[in-house]
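Missing here is one protein chain; the remaining ones are kept as they sit in the complex.
Take a look at subunit A:
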Amino acid sequence: MVAPVAIVLAVLVLYPLGYGFYLSLTDANEANVARDIGAFHAPATYKMVWFDNYWSVLSGADGDFYPRLIWTVIWTLSCVVLHIAIGMGLALLLNRRMRAKLLYRALLILPWAVPAFVGVFAWRLMLNSQYGVFNDMITAVGLPAQNWLATPFAQKTAVIMVNVWIGVPFNMVALLGGLQSIPKELYEAAEMDGASPWQRFVNITLPGLRPVTNTVVLLGCIWTFNMFAVIYLLLGQNTTGEADILVTFAFRKAFTGVSDYSGAATYGIVILALLLAFSTFYRRRQLKTEQA
């Protein structure tokens, strides 16, 4: 029964991956790949350059890689930390007995149902420097209007904000499920022993959530590291380039100007290698803490 998935994945993931790796060893770009100009078929003229692309990326010679990498790491860390912190806070609140719980939950999950591109357009509208509702709000209380997307710093803050808005619901739901799977008896026993709310949180809730948080953190890091839509769509053509993470940078390499297919492929393979290294390390550590 697993065969169909294995086949689909092999053809549609492994093959492109292998081909992508091959491209990363060449100097393929828009000008030298095989293409049809009218009825005339131009054969590919690119050649193998072996590890030249990797060398120029990793030695820093292309000048883009390390700045993009640093920002990608900052972006991933801040997004994941905020996702988990806010998601955890909301999940703890929602896990109590109270009125209107279902309404709150539905409203709080709403951003998850919004397709990323619609969410991003809504934020662009609200962040508009001339007519956006944010500026209406802050000028109404007497603060000067801001140019929300103008500077690199503002762009970086904005993309993190929007990504947090989009990502919190998933984390909240996962953590809420985790909270509900912790046996109530543990809390009752702790209460009998006179444990304070904080002690109960640290000694029961956090360890009880560990299986969920482990998964959510790992997936969160992978997804955020590879997040495309938010950055690409929020900044559009107005980007200074400073807010590009590795993935959006590679996409621009492949599809703007003279398409640099080999360069984009090289970035892709490097990104994959980084994520693989991170996940392997993370899982090792996880296994170690489980055994300890």
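One rule holds in what follows: a contact is a pair of C-beta atoms (placed from the backbone, for glycine too) under 8 Å apart; a residue touches a chain by one contact, two chains touch by 3 or more; residues count from 1.
Definition applied: contacts and distances are computed from a predicted model.
When the unshown chain is looked up in UniProt, the name that turns up among "Maltose/maltodextrin ABC transporter, permease protein MalG", "YeeE/YedE family protein", "Multisubunit sodium/proton antiporter MrpF subunit" or "CRISPR type III-B/RAMP module-associated protein Cmr5" is "Maltose/maltodextrin ABC transporter, permease protein MalG".
Of A:A61, A:L77, A:L125 or A:A150, it is A:L125 that touches the chain left out of the display. Here one chain is not drawn; of A:L25, A:I84 or A:A250, the residue touching it is A:A250. If you put the missing chain back, the residues of subunit A touching it would be 1-2, 4-6, 8-9, 11-13, 15-20, 23-24, 90, 93-94, 96-100, 103-119, 121-126, 128, 130-131, 133, 136, 165, 168-169, 173-174, 176-178, 180-181, 187, 191, 194-197, 200, 211-212, 215-216, 218-219, 222-223, 226, 228-229, 232-233, 236-237, 246-247, 250-251, 253-255, 261, 264-265, 267-269, 271-272, 275-276, 279.
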